[in-house]
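All protein chains but one are shown at their positions in the complex.
== subunit A ==
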């Protein structure tokens, strides 16, 4: 199968996908309600789409094409409210977070769809361990070469994205000591990690054709890269974010990506090189392990600095672009959280420190996701 042509899209347009957890309201373990949620959600007129994911306790929602983070928030609010309404009807709850803290992977069931069955046969238990939840952000690129250039520029900021979105410190009932343990599960897949260093679509097509010739891949869907081009949408898709606990944070992350994209496309601040990837895996590990407390190795200079400082420095660099794109509120939300040294992983750990019961932490996280929807003080039982 050959690589499909890169479609035209509006530069810096946005699309956000969120993989969500479905939990029961009894012991707050994952609950296999995807099919029922899809049925109920299909009856509500919404922007974007709602689709199944690999296992039956997951659901993926996505916005339509947006042009600002405000528009993203508007669409996500509609989708979130519909999710909460449908979940209430089924007596379950919807939760963000990159992992479910205490679910047992072997209890998961593969969603009944041909592609998921094929993947399950190929990857065995890895497919059930793929019950992890991420946010994907699509950013529109005017042409294929700009897309690849933006992709490789963006890869220097992968640690930023990981640390800002990290919300998966617990796996199988244990604190992993990572802020984002989710990405360790992604790394188990053979076609995960970084995209090959190709700065033009022609070079990329050669690479794709060679891979297709080996029979290892059939389409772009088979690559689980941290950032991958999405030719059918005319976008690049950033896939390293854990699903945040709130739609406000998910929106802010999209606004941050959009502002960075604007900086890259309009100011051409630097040229990516293959050597950027010398420190890529190390930086990625640092961000997963330590979150905002990570050390960041600058790929250009080799200098070491706290990731927190580098994020704040970047925010200052893109402020003008954020303002122009009406994404200042997004940057403000993230900057405040960095200054307070606070991300969702920390919130989860603090709640667990207080409650000593991961199920209660999930209940409170579900309450947090509801936001203003029919909020019942003291929890919702």
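Just so we're on the same page, contacts are C-beta pairs under 8 Å (C-beta built on N, C-alpha and C of every residue); 3 or more make two chains touch, one makes a residue touch a chain; residues count from 1.
Note that in this section contacts and distances are computed from a predicted model.
As a check of understanding, state which of "NADH-quinone oxidoreductase subunit H", "Beta-ketoacyl-[acyl-carrier-protein] synthase family protein", "ABC transporter permease" or "Cation:proton antiporter" is the UniProt name of the chain not shown.
"Cation:proton antiporter"
Among A:31, A:119, A:144 or A:348, which residue is in contact with the omitted chain in the full complex?
Considering the complete complex, A:31 is the one touching the chain left out.
Which residue, A:203, A:222, A:326 or A:360, contacts the hidden chain when the whole complex is considered?
If we include the chain that is not displayed, A:360 is the one touching it.
Which subunit A residues would touch the chain omitted from the figure, given the whole complex?
24-28, 31-33, 36, 39-40, 85-86, 88-91, 106-107, 109, 112, 356-357, 359-360, 362-363, 376, 378-381
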